[in-house]
Structures are given as structure tokens and as C-alpha cells.
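Only one protein chain is missing; all other protein chains are in place.
Chain IDs A, B and C follow the sequence of writing; residue 1 opens each chain.
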Amino acid sequence: MDQASGPRRSNALSLHVPAPRARPGDKPDFSGWSFPEPGATPKPDIDAPAFELRDYAYGLIRVLDMEGNALGPWAPHLSPDFMRRALNHMLLTRAFDERMHRAQRQGKTSFYMQSLGEEAISVAAGMALSPDDMCFPSYRQQGLLIARDYPLIDMMHQIYSNARDPLKGRQLPIMYSSKQAGFFTISGNLATQLPQAVGWAMASAYSGDVRIAAAWVGDGATAEGDFHSALTFAAVYRAPVIINVTNNQWAISSFQGIAGGENTTFAARGIGYGVPPLRVDGNDFLAVYAVTQWAAERARANLGPTLIEHFSYRGGPHSTSDDPARYRPADEYSCWPLGDPIARLKQHLISLGEWSEEQHRAAQEEAAETVRATGREAEKVGTLAEGAHARASMFDDVYKDVPWHLRQQRDESGS
Amino acid sequence: MDQASGPRRSNALSLHVPAPRARPGDKPDFSGWSFPEPGATPKPDIDAPAFELRDYAYGLIRVLDMEGNALGPWAPHLSPDFMRRALNHMLLTRAFDERMHRAQRQGKTSFYMQSLGEEAISVAAGMALSPDDMCFPSYRQQGLLIARDYPLIDMMHQIYSNARDPLKGRQLPIMYSSKQAGFFTISGNLATQLPQAVGWAMASAYSGDVRIAAAWVGDGATAEGDFHSALTFAAVYRAPVIINVTNNQWAISSFQGIAGGENTTFAARGIGYGVPPLRVDGNDFLAVYAVTQWAAERARANLGPTLIEHFSYRGGPHSTSDDPARYRPADEYSCWPLGDPIARLKQHLISLGEWSEEQHRAAQEEAAETVRATGREAEKVGTLAEGAHARASMFDDVYKDVPWHLRQQRDESGS
Amino acid sequence: MASMSMIQALNSALDTVMGRDPNVLTFGEDVGYFGGVFKVTEHLQQKYGAKRCFDAPISEGGIAGTAIGMAVYGLRPVVEIQFADYMYPAYDQLVSEAAKIRYRSAGEFTVPLTVRMPYGGGIFGGQTHSQSPEALFTHVAGLKTVIPSTPYDAKGLLISAIEDDDPVIFLEPKRIYNGPFDGRRDRPVVPWSKHDASEVPEGHYTIPIGKAAVVREGADCTILAYGTMVHVAMAAAEESGIDAEVIDLRTLVPVDIETIVKSVSKTGRCVIVHEATRTSGYGGELSALVQEHCFYQLEAPIERVTGYDTPYPHALEWEYFPTPPRLIKAMRRVMEA
Partner (left out) sequence: MASMSMIQALNSALDTVMGRDPNVLTFGEDVGYFGGVFKVTEHLQQKYGAKRCFDAPISEGGIAGTAIGMAVYGLRPVVEIQFADYMYPAYDQLVSEAAKIRYRSAGEFTVPLTVRMPYGGGIFGGQTHSQSPEALFTHVAGLKTVIPSTPYDAKGLLISAIEDDDPVIFLEPKRIYNGPFDGRRDRPVVPWSKHDASEVPEGHYTIPIGKAAVVREGADCTILAYGTMVHVAMAAAEESGIDAEVIDLRTLVPVDIETIVKSVSKTGRCVIVHEATRTSGYGGELSALVQEHCFYQLEAPIERVTGYDTPYPHALEWEYFPTPPRLIKAMRRVMEA
């Protein structure tokens, strides 16, 4: 094909393919990234025009410094009790992740996904939102359920697809759903939840309700068309919704540059729709809490949607099917410049004199023990291999009523 | 449903549905819109970082003032000959539109779409790009073909689906295609051409070619997911492509607020991807020319994509199936604050002493006569009603070779 | 009772349900002030306000996605996809989400959503205003697919669809919006007012989803049809001299297998007609079902009369469109077999 081999002139075009700075064997390289100082970012009024908020997309809202001090106008002034609760939620989330990851490795189920390093993002949101606000999560926000005190054992039942699995064995592990907890059924199809969250928020506004919606999507999945339609509809109808991008630097093996992160921030996407774009240190519980609260107040005041980019790092593998050592330096996580969300909140409480290393160890142990005990309970009910579900149940809930062809298939399947 | 009727509290949410300022019976209202003065916008170097170009999204690049003077750094310094050619292309486009619109009304074909008021956008691009750059138009860029001297009669043959229709009667009128003219086959599905243009540009870069791609999409169709994927891929791979948004204020009956135009500009969408966002007066031939040239140079220098919003007004109905008097003031077009692209270029040439009212009338008459004569020729070949195409031809080009099932269907169709 | 076109009947269905249930709202491209490019939502914005009937951005995926969210909230959204040809950007939301949310949440979240789409050819709309994508929905477990063929059915079925607690794909045969069309374009245009089924009650009534109608009784062969093709089938039955039984399926999924089996058991011969492309069209499913249920009663091969496996060609529309002569040929073949 002469067309494709083309004329190689001196001014020839060439294709740019982004690549991360470090691959396995390389030294992790976060040099050249600079962040605003904790406390340095001003806090706008909730009714500030979106146009004036554009620069937030390029900063980073931070409250906690690395010594554990809460600084600046975004500091949310939470009670020590509240923060201890937050810390415990994060510890429980991490302990749960650890155990369930192991359970999969032990063959007790087919699949698991941890949120290691990203616990603040979901736990802070779960605590900043009202309990009846509706969440449209992706698959790495187990912290929301934990912060909302959803029974840990029901999460395990779901993961084991056992007889008490609220989803009747129908869903891949971790694809939770709970109407009660305001936690929308997780989809395996990335980003589909975003316009749904916007629609739910529109319905709430349509109905004169007071509840708002919040949705989460990964840095990688922002590339889906649904991200665009969600922002378009949210902006056009001023939907009371918070759209959270959890930028954990990776989408399976692809670094965030493949999703467009080389050229600008993910928060900046909001600018193009006239949606306030807040960029926050996702490993800073207090900052995530404050930013979520700000966005929620804005939404409740009929001032429309907010886009929040949570800047963080995926500490673990993408899922139990993944081995990150094949595509990134094994020690990259430990070099993450913004630290660990649990360690940082712990440090804050300690610096306030409201927590100690000892208490922390005890809390950690208690979380592990809670998970262990719950795990034993759940395993007594059963794990995946045991096949707890009646064949006939497969044909329920396709429709409200079972139509003739499914009745026929159900009957045949048993014969 | 108690949920949906919801609690109507004092702080109740409410749904915002955008509405245009004026509907039929109202006085057109463009008050409150302010534009930079012609010549006032600086011209950046083509290698300026996208980040520094953000504010171009909120301005409006203008060269011609309403008296016909070309002002400022964007003035492209074109020869009078060149500009007369441009004027003639625009006149021909308008005359062609007039006649083909009428031909549809007379039952000679099924459908037509004019570009009244938007002629500068396509003609200027057609003249600023290299002839072998590849265009991925929407359906309102007939001016590109005319600027590239594609035979008018072939356009008519296509519109009439007659025996010489290059597309063998297969496509709706005006859905032209010409590889020779670098004009990609128009799709009836909005916005699909955008990622295709990006892919074509990537292929050109991959091949070390020098040709770039350009695509056009309406303000309304920017809401499609393909707009987002096009910008994402263009930004990530720095594709040598120009993405043009023709903001003509309307998408059939929906004003641009329904596409998000209430909250910010369409050019601003580029910011979120780190793509330079230029906003230009689409009724100013010189400005469109200069901006296109700037973006083309940038692309050719391997500096990546540009998003251009052409600010204009759809002077005619959406298509022959539409009656805009049902949803907008009948005289809205005549109140458009940025005038008529033909009148403005004409004025410029006159003010240069390179054109006169008389010459203009003659050129107008010549364009009309060219169209009339060509129309007669085309109609001699045939119009839609006459059914020029052999039934069997319907089965060609589904695949390169006709597979057995289509051969069978072809045979049966004849029996 | 009033004589209504199919457009008026659909509009009346929306008006009726919106008048009864504040949770019903409708949106889509050009649906609001303008009332839709086919006028199905005319006057609804004026009557019910812009919050209950409004324009949407040109994003079928966004329309479907937000409507799903609204349905999950507890509303009963009715959305319009301007042409069925433009449903593809919404396909993921419909297939991966609307269809599966009840199942994957074990019944906790439900999607009482109605997606209206004008479909089919015969209006010189070319490749992208003529498609019949019903088979792309009938393959998807969790969706119901409904297609009316008269004003009376259109209103009753649309009300059923809106009141249904599952997502319903409601395909509207645009060629017969304004009058029954039997595929004979050489004949004068007939308005709906000349047709019995244009007598439509003003108020609330329903036609059950899942029930076909025997629109012509006959003994010689069975014709399975839906939408515009019902009228083509009726014309073919009349003109052919063959005493055909014409079944208007009305619902494609779940299909009314009883009515089909009863008829084919009686006639022993079956012709299926649809406008969609042939390969893997819904006719394939119907053919399979008929031979599975009526193998021993069949006296001739089941015939399919369909659109060809090509895009819809603008100028050759009338060669593409299944017309009575094509159908009659197939009927003759099954009778002579």
C-alpha cells in the first residue's frame, strides 16, 4: 500500500504513544510533581460561579500535612470521636480487603478487588454524605458500605455466592447492591453508573426531594462515553450530583497517561461543561471529607453538580487476576509522595493527643479479629465451590414475572 | 409511589430545564452577549503550550469589523484574487443550496439541507487546508466540496440519486462521499466521524505522512460520546487533527443550551483534554481561515490537535423536513449580531477597492446561472422519482465480494 | 371514542398516563417545546410543564442512562430515540443496564422504563432513517419488545409499556404513523380515519403485553407479522386468493406462542414477514419456534419474506421493502409445496 507506507519527508508526522516514567526494574519516579502546601488552597463559597473555580482543577486541596496537622480553610473541624470512627472504618476496610483477597487465593471464591491506599476516598464520602443520599459506585468503594455500617457478613456472603448472598449468587464477587444502604448495584461495565447517577439526581430534583446522588469512576474509565454524557446532562439540568474520579494512577496495566493524564488533570474535564472541578489529595481523609461536604451542600442548594478528582495511588493489584509487578516497579506504592491515608489520619489523631500507637495496634487487631470472626461465620454458611443456589432461582428476576419461555427453560433445565 | 412524590421541604431540590430567550412571537434577544473587538485577540505561536491557550475558549477571534476592515494579528493577508475566489465559492454554495432546497420542494428528491449563514466555515477551511488533507464532515459542509472544486453536477447527481449518482442511489441526498476530494462519506449517525478522523490522523502520523485530518460536528452533536472519545484519543496520541464545532445555535428545534451552551462555550470542552480551544467568529471568513491555518500548522508540526468552535447561526431550517418558525422567532436570523459571512467578505473586498456592488451582483447572477445550467444537465440525467438504479446493484458493495446469501437474495429479488 | 392517527393515539397514551401519574415524565431530542420530530409529544410540555416533557442533549446513551437512573429512583420515564437507527449509542445502557439491573440486584432495583423509537422504512429516509433493529432487542434477556400496528393498539400497548415494571422497547412503525400502508405505493394514500382501529377511547385502557391478535382468520396458511408488515400481510391475503390467517404479534418478547401454535397447527403452513435484514432477524427465531412447536403439523417449509442483507438503499427503497407481491410469491410457494 503506497498510501500507508507514505512519504517520509523531513517534516513527517509521527505518532506519540504515552509511556509511564518507570517500568519494572526502574526506580519509581514521581519527581517533578509539585503540589500546593497543605492548607494553602482557599475555600470558595458554595455559590461561587463555576467559572471562577476553574483553577481548582490544577491545584490540590490538602488539609493534613505529613506531620498530621490539619491546616487551612478546608479543615473540616471534626470531633475526635468522629475521626476515630473514620479511622476504624478505614482499618476495617483494609482488614476486610486483606482477608478476602486471601480467601480468593485460597479458592473460596472466584474474584476479589482491594482498595488498598484508597480507603479515605470512599470512607470520607460515606461519612460526609447523608445516609439516604444515593451512591453509584464503581467496584473499589467498599469503604462506602463499611462507613454506612452495612453488615460485613453480607458482603462476605455476596463474595462467596453462598446461600445468604443477597444477590442470590448471580453477581461476580464484590459487585454489591443494597437499596437499604443507598448503594446502587455495581455494574461490571465501566462508567455506566455515571449517567444513571445523574438521572437519579434529576429524578430527586424533579420530585422536590432533598436527597442527592454521588458516583465514582476510575481515571481509566473516564474515557468512556458515559463520562461525557453524565457531565453533559448534569451540567445542562444542574443535577444535584457529585461525580468522583478516583485517579489511582493505574487502569489495570495502563498508566493514567493513556486516559489523558499526560496533558492535564482529570478534574479539568469539568471545566469544559462549566462544572466546578475540585482536585483533592485522595489520601487525606479530612480533605476528601471537606470537599465532599462542600459539593453536597452546593448540590442541595440547587447549584448543580461538582466533579471531584481524588488524587491517589492503587496500592494493590488491579484484582486477584492481576500481577502489577509485570508492568510497574514493585516499590512504586511505597514511594507515593502523598503517603497512606490510614497512617495520615492516625498521625493527626495522635498529634491531637486523641490516639496512640497502642490504641492503633489494638484497633488494627480488633478490625482483623472482626473480619476473622465474620469470615468464619460466613464460611459456615458456605463458599462458592459449594453451589448453594437452586437451579430454578436462575430464572427469577429476569422480569418481574417469569414469562412462558423462561418457565419452559426452567422446567427443561431440571429434567 | 411515595418515593417519587417525595418530601417537599423548604430546601427542596428542583429540576432546571434550560429554555431559549425567545420563542415564536417573541422578539429575538441577543442582548447581553459581548464579543471582543475585531483584531483585539492576540495570536499565539503555534507551539504555545495548550495550557496557556485556555482563555481562547472564552473569547472570540475576529478579524473583520462590520465595516469590512481586516484587523489585528489574526488577519491572514490574502490576495484579492484569493478572496474573490472565496467569495465566489460562498456565493456558489448559497446558490446551490437555494436551488436544491427548491428542487426538493418540487419533488425532485426526498431531502435537502442548506448551510445558509455558515458558508464561511466550510469554504474557509476548504481553502486553508491542503487539498490532500482529509475531511470528515457532518452534513452542512457542502462548502468544502465547492471550495475543492468538486463537480457541482456530481453533487446534484447524488442528490437526485440518478444514474450518474457516484453513490449509486444508496445514500440519502447530500450524504456525499469523495475520496478524490478528500471528503469522507457522510454518515447519518451524528458524530461518528470524529474518532474516525482522529484514527485517520493517527494513521497518517503512524505512516510518517504529512497529511492531516479535519472533522466537523454541530453544537448539538457534541453531546454524543464519540465527541469525547475523539478528543480523548486525539489528546493522548497527539493526533494531527482539527476538530471543528459548528455552533449555529440550534440543533433542529433545540437551542444550544440543551447541549450545554448555557454554562460555558463549546470551545471550552477542549480545556479538559489539554487541547487548545479556539473560538472564532464563524461568519468571518478571514478569521476562520486564519484559525484553521494556525491549527493546521500546529498539527503538521507534530504538536497535536486543536478544537475550534465556530460561532455562527443556522440561517435556514434544519432540513427540508423542518419548519423553524414553530420553535424560534422568524426574524432571529436577521438579528444575528455577527452578520452574514458573504456580506462581510464582500464588504472587505469593496473597502479594499477590489470589488463592487455591481461585480457582486454579477457574481451572484453567475453563481445562480451556473447552478441553473448544472441543474438542467443533472435533471436530464434524471431525478429520484425515475428510479435509475438496477435492482441488482443493491447487493453490491455490502462486502468486497458478494457472498452466497446475497447472491441468492439478488436472484430471488429479480424473480 | 375519537378517530385518531397512530401519532395522535400515542400522544393520547402519554397524555393519559401523565395525567394520572406524576411519576411519568418524557424526554428526548426535540421532544419538549417542539413536540418531537414526529409530533408524538406535541402539547405535552405546554400542558404538563417543561419539567415533565423536555428536550435532551443529542446523546442517546445519556438519554437512556439518565432515564435508567430516574426509573431506579421510582419514576416511570418514557424516552424517545428520534429514529431507531440512532439507538446504537444507547445500546450499552439498554442491554448491559436496563435489562440486567433487576436480575443483578436480585430484584432490589428495577427499571420501569419505556423507550420509544420510530422504526422502519418506506419514507425515503435512506440508510439511517429506515432501520428495523428489533432483533437486537429480542436477543436481550430482560427487555420486552413491543410493536403496534394500529392506533388502537398503539395507545393500549404504550400505556401497558409505561405501566410495566420492566424496561420495554416500544418500536413505532413510522410508515403507518399517519395512515395504514399496505406496501402498494401506487394506490392512493389512506388516512387512519378510514380504518376501524383508528377509533380510540380518550381515556385509560391497556392492551396486554405478550398477546398477539389474529387480525384475519384463514385456513390455508399462517402469516406472522408485526408493525407495518401487518398491513402488507392483510393486503397480500386479500389479493392472493389464498385464505391466509394473519397474526399481528404485537409483542415480540415475550411472544404469544399459543396463538402462533394454534394457527400453524390449523393451517400447516407459515410465512413470516419483516422489514429487518434477513440473517439473524427475528424471523429466524419465529421460524425456529414454529418448527419446534409444529414440526409434525407443517406441510411446507416455513418461508421468510424480509428486508435484504444490505443497508437500506435510498433510491431502491421499493425494491427493498417487502411488498404484497413478494409476500404472495412466498405464500404461493408454501401452498404449492
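Note that a residue touches a chain if its C-beta (ideal position, glycine included) is under 8 Å from a C-beta of that chain, and two chains touch if they have at least 3 such contacts.
The structure displayed is predicted, hence computed values, not measured ones.
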Which of the visible chains would the unseen chain be in contact with across the whole complex?
-> A, B, C
Please pick, from A:S161, A:N283, A:S312 or A:Q347, the residue that touches the omitted chain in the full complex.
-> A:S161
From the list C:G19, C:P191, C:G241 or C:P301, which touches the chain that is not on show?
-> C:P301
The one of B:T41, B:S115 or B:S178 in touch with the missing chain is B:S178
Touching the left-out chain: which of A:P195, A:G260 or A:P317?
-> A:G260
With the missing chain put back, which residues of chain A would touch it? List them for me.
-> 1, 3-5, 15, 17, 19, 23, 110-111, 161, 165, 169-173, 175, 187-191, 220-221, 223-226, 251-254, 258-260, 321, 326-327, 384, 387-389, 391, 393-395, 398, 405-406, 409, 413, 415
On chain C, residues whose C-beta touches the chain left out of the figure | 85, 88-89, 91-92, 95-96, 99-100, 103-104, 127-128, 135-136, 138-142, 253, 276-277, 279-285, 287-288, 291-292, 295, 298, 300-304, 308-311, 337
Which parts of chain B are in contact with the chain that was left out?
-> 134, 136, 166-168, 170-171, 175, 177-179, 184-185, 187, 189, 192, 194-204, 206-207, 213, 225-226, 228-230, 232-233, 236, 396-400, 403-405
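Quick note on the criterion: only the chains that are shown with their structure count from here on.
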Computed distance of Cα centres, chain C from chain A, in Å = 41
Can you list the chain A residues in contact with two or more other chains?
-> 202-204, 206-207, 225-226, 228-229, 232, 236
Two or more other chains in contact with one residue: find those residues in chain C.
-> 51, 56-57, 59, 61-62, 73-75, 89
